[in-house]
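Pasting in a structure now, in C-alpha cells, and then I'll have a few things to ask.
For this view, one protein chain was removed and the others were kept in their places.
Chain nomenclature is as follows: A and B, assigned in order of appearance, with residue numbering initiated at 1 for each chain independently.
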Amino acid sequence: MMKHRIRFTINGEVREMEVKSNQRLLDLIRNDLDLTGTKEGCAGGECGACTVLVDGKAINSCLMLAVEADGKEILTIEGLAEGMVLDPIQESFVEHGALQCGFCIPGMIMSAKALLKKNPHPSEMEIREAISGNLCRCTGYEKIIEAILNVTQKQA
Amino acid sequence: MAGNVIGKSVVRKDALEKVTGAAKYVGDLKFSPMLHAKILRSPYAHARIVSIDTSEAKKLPGVKAVVTGEDFHQYVGLYLVDRTLYAYEKVRYIGEAVAGVAATSPEIAEEAVKLIKVEYEPLPVVLDPEEAMKPDAPLIHEKLHEYKCVPFIFPVPHTNISNHFKIRKGNVEEGFKQSDYIFEDEYYVPHMQHCPIEPHGTIAHMDQKGKITVYNSCQSPNATRKLLSAALNYPVNKIRVIAPYVGGGFGGKAGATIETLVVPLAMKTPGYYVKLIYNREEEFRDTFVRQGMKAYVKTGVTREGKIMAQELKMIWDGGAYTEYGANITRAAGYTSGGPYEIAHMKTDSYCVYTNKPVGGPFRGFGMGELHWALEQQLDQIACKLGIDPVQIRMINACRDGSINACGEKLKDIGLTKCIEKAAEMIGWDKPKEQTPGKVRGRGIACMVKGPAMPPNAGSSAVLKINEDGSANLLITATEIGQGSMTALAQIAAEELGMSVDKIEVALPDTEYTPYEWQTVASRITYSAGNAVIRAARDAKRQLKELAAVGFGVTPEEMDVANDKVFLTANPEKYYTIAELSLGLVLPNGGGVGGPIIGRGSWVPEGLGGLDPETGQGTKAVAHWTFGCQAVEIDVDVETGKIDLVNVAAVYDIGRVINPCMAEGQTQGGIVQGQGVAFHEQMVFDENGKLKNPSFVDYKLINAVEMPRMSIHFVETPLEDGPYGARGFGEHVMVPTAPAIANALYDALGIRVKSLPMTAEKVLKAIKDKNSR
Partner (left out) sequence: MHQFMYVKPKDITEAVRILAENGEKVRVLAGGTDLIVRMVDKIWKPEVVIDIKGLTGLSGIREIDNYGVAIGAATPLNEIIGHPLIQQHFAVLAEGAHEIGSCQIRNRATLGGNLCNASPLADTAPALLVLDAVAVVQGEEERLIPMTEFFAGPGKTILARGELLKEIRIPYLPTESKGIYYKHARTKAVDLASVGVAVLALKPGEIRIALGAVAPTPVRAKKAEAFLSGKEITTGVIKEAVALVQEEVSPITDIRATEEYRREIIAVLVRRGLYEIQKFLRGE
C-alpha cells in the first residue's frame, strides 16, 4: 500500500487524513497541515529543529513516517499557547531574550516541554542534556538554559 | 516612560512570533501556482563541459523549465565579477550548479535532474593554494584579466591569484635590525561552513509584465537586487527582493548565492512561483564557505617585548570563485598587526583560486583567521621573553594616537581596559582551580575588526508617524537574529521621545523599504542606526515646525518628549504627536503640512582608498572595535581532549544599546568560536570532494559543551556611532580559538598551530613534547 488513512490528534484536534507511505511526519505537519512552526534544518535527526512531541515524548519529526502517526497524539509549537496566553516556557524564553534568529526555537521549546513534563525540576545539566539534540548557531545556549531553569524555579 | 531606552534590555520585537512558531521564514511560504526547483551539480572539481543534453528532462511531464549555463552564463560578483549564474564551459568545484529544473513537484524535478546528460572532460584539479600560486599551475580562470572588479581589488593576470593586497609601512628590514629577537611561524585555518540552522532558500516569481519578485533568506536585499540587475542587465526597479525572517546568516547569506539559480528558472516560467530550499548537503557544498588560510608570520621584538617589525604572508584558499572572498583577503591585509601598533610592516595577502567551494564572507571576515596566527605568536614571544601574556599585550596594545597598518591615527580606543578587565574576570593572578585528572590552563587573546565595506556603503530609513501617535519604521536591514529590529526601534524611540512599544519595524521589501547596502560587517546598529536617528530627527523637525505654526512661535522654541510636542518654556502648551501626525489642523478645520514622514540617509564620511602599493591611507574603515577574551581550559593529557571551562569576554562596543541582546550576541560568538577551536573543518578528499557535508561529521557545539561565560562591555564612545555605539557582532567569535590555544600552552607547554585543535592533534603534540 502506498497510501494510508490515518487518524491522530494534533494540538488537541482529532484529524483523519490520507498520507503517502513515503511522507515524513514533518511533511504532514508542514505541508498538509500548514503548521510551519516546526522547522526542517538537516533532515537527518542531527539539528532538532523539527522536534515535536508524540505521545508526550520529544522526537525528530524528520525521522518518523507520517503513517506512523496513526493513533498518536502530536503536539507542535503551535499547540502550546492558548490564544494570546503563552505557555510558561514560551514566556520565559521571551523574558530571558533566549532567542536570536529563532529558527531552532520551536524545536528547542518542544524539547524543554518534554523535559519539564517528565522532570518538573531539572538540574542545569539535565537541561543541557535534554536540549543537546537541538543545535543553535546564534545564542550559545546560555540564555536558553537560563530560560528553562527559570520556568522550573517559578513553578517551585 | 517614553524615550530613555538606550541601554535598556527592551524585549525583542520578534520574540513573540519566534517562540510561538508564527514567525515565517522563506521555507514556510506557499504560493500558487508553485513550482519546485532542483539543481544538477558537478561531480568534478575541475572539468570542461563538453555537452549538456536536457531534452529528456524537458520531456518529462510536469517539468516546466530546464536552464543551464548555455542560457544563463552572465557574470555576477560583488567585488570581482568572476562567477557565472550557472556553470559555463567549465566546472570549477564539486557541487557547482550545472543545470536547474523547475517542475510541478520536488519529486518530478529530482527525476528530471537525473535525465540531464552532461559530458565532462576532466581537467587537472588544484586544491592546494600554494601549488596554485606557482607559475606552471593549471589556471582555474583563464580570463581573470578580463574580469571587472572594484578599484581596490588587484588580480594578477594569467595566474590563480585573484587579489594581491600589500602593506608597506615603515621599513621592515630596519625594524628587524632594531629587534633583539625574531620569531618565524606558520599557522593554518581550514575551510568552515556557516551552518545557519535555516538553510538557504529562495522563491522567485516573474509576472507577465516582467516584474521579478524574490522572497529570499538573505542578508542583502538591495545587494542581491543590484547583483541580479547587473548580471541580467535588468532594471533595478523591475526586481523586488523581500526578506522575511532569516534563520541565521553569519555571512553565508550575504551577496547572492542561491538566488542566481532560482531567478533564471522563474524567468523561464512567467506566472509561477519557483521555490528552492537547499538541503543540508547543498548548504555545505554550494553556499559560501569560510576560506582556508595559511599564514607565515615573521615578527621582530625587543627584549622588553615591544614589537618592532612584522612581515606577514597570508595565502587564502579562495575556492573556485572569489567574487566576495577577494575582499576578505584585503580586510585581513589592512588589519595586519591586529590590535597592536607596529612601526614597520610588510604584508602580502594573496587570494588564490582552488577547485574548492566558493569562499565568501563569514562572521569575522578574515579576522578569525588572522588573529589565530597573530595572537598565538604573541604568546610564544611572551613565553620566550619571560613576559606575562597579559603584560605583552598591554605593552603593544593600540591606544589613542597609535598608527595602524594603513597609517591611520587611532582615537577613542579602549583596548587596554578590555585586557585588564578580562584578566581580572578570569582571575589571571589567582591560583588555578584543578579538576581531578585534568590539567588546567589559562589563555588570553585580543582582537580588532572594522566593518569591511566599500567606502560609500550607505543606509537609509523612513519613519512614518501614524494617526494615533505610533510609528512605522521602514528599513532594509534583515533580522538575521542579531536583533536589528529591536535595536533600531530603540534608537527611533529614543529620538522621538516615544515608547518603544509604539514603534513597529518592517521586514525588508525593496519595493517599500529604503536602501540598505547589506546586513553585514557588524554595521547595522552603527550605519542603519545613524540613518534612523536622522529619520527620527527629520520627523521631529517637521513636528516642531507644525507645532510652532500652531503656537505662533519658532520651531526652535519647541521640544518633543513623552509623545508630545511642547513649548520648551511652557510644557503645558503642547500638541500630542498623534494630533500632528497628519499635519496641523487649524481651528477652522483646514490642514497645514500633511502627514509626517521622517527620512534619514547615512554614509560614513572621510573614508578613502589605500595606496595600491603600500596599503597606506588615512582611513580604511569606518571604525575599529577592540576586544579581549580570556579562557580557562581543562586538558585530559591521556586523550588530548580539551574542555572549555570558563570564558571572560570584554569588548569596547562604544555604547550598549540593549544589554540583554549584546550579551546574547557575545555568548553566541564565544560558542561559535569554541566550535572553530575544537571541531569545525570541511574535509576534502584528493579529488576535492567534501567528506563531511552533514552534522554527523561536521560537529557544532551543543548545549552540553558550552562553557561558563562572563561578559563585560567597555564603553568608549565612537564619535560618529549612534550614542557612541560600535559594531561588534562578528568580533565576539574571533579570539576564542587563539585564547584556547594559548591556554593549552599554559597548561602543557604545547602548541597546535592548525585548526581545529582536535583531541588527536593535542595528544600528538603532548607525545611529541614528551619524546623530546
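Basically, contacts are C-beta pairs under 8 Å (C-beta built on N, C-alpha and C of every residue); 3 or more make two chains touch, one makes a residue touch a chain.
Given the structure is predicted, the values throughout are model-derived calculations rather than measurements.
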| item | value |
| --- | --- |
| Full-complex contact with the absent chain, from A:Arg24, A:Lys39 or A:Lys113 | A:Arg24 |
| Touching the absent chain when the full complex is considered, from A:Ile10, A:Ile29 or A:Ile59 | A:Ile59 |
| Contacts of chain A with the absent chain, listed as residue ranges | 1-2, 4, 20-24, 43-46, 48, 51, 57-60, 62-65, 67-68, 111, 114-115, 129-130, 132-134 |
| Contacts of chain B with the absent chain, listed as residue ranges | 638-639, 641, 678-679, 683, 691-692, 696-697, 699, 701-702, 704-705, 758-760, 763-764 |
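Everything that follows uses one rule, which is that only the chains that are shown with their structure count from here on.
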| item | value |
| --- | --- |
| Sites on chain B touched by chain A in the complex | 9, 11-12, 14-25, 27-28, 30, 194-199, 245-250, 277, 279-280, 479-483, 660-661, 663-665, 667-672, 694-696, 700, 702-704, 706, 709 |
| Complex contacts: residues of chain A adjacent to chain B | 30, 34-44, 46-47, 49, 76-78, 80-81, 86, 90, 93-106, 109, 125, 127-129, 131-145 |
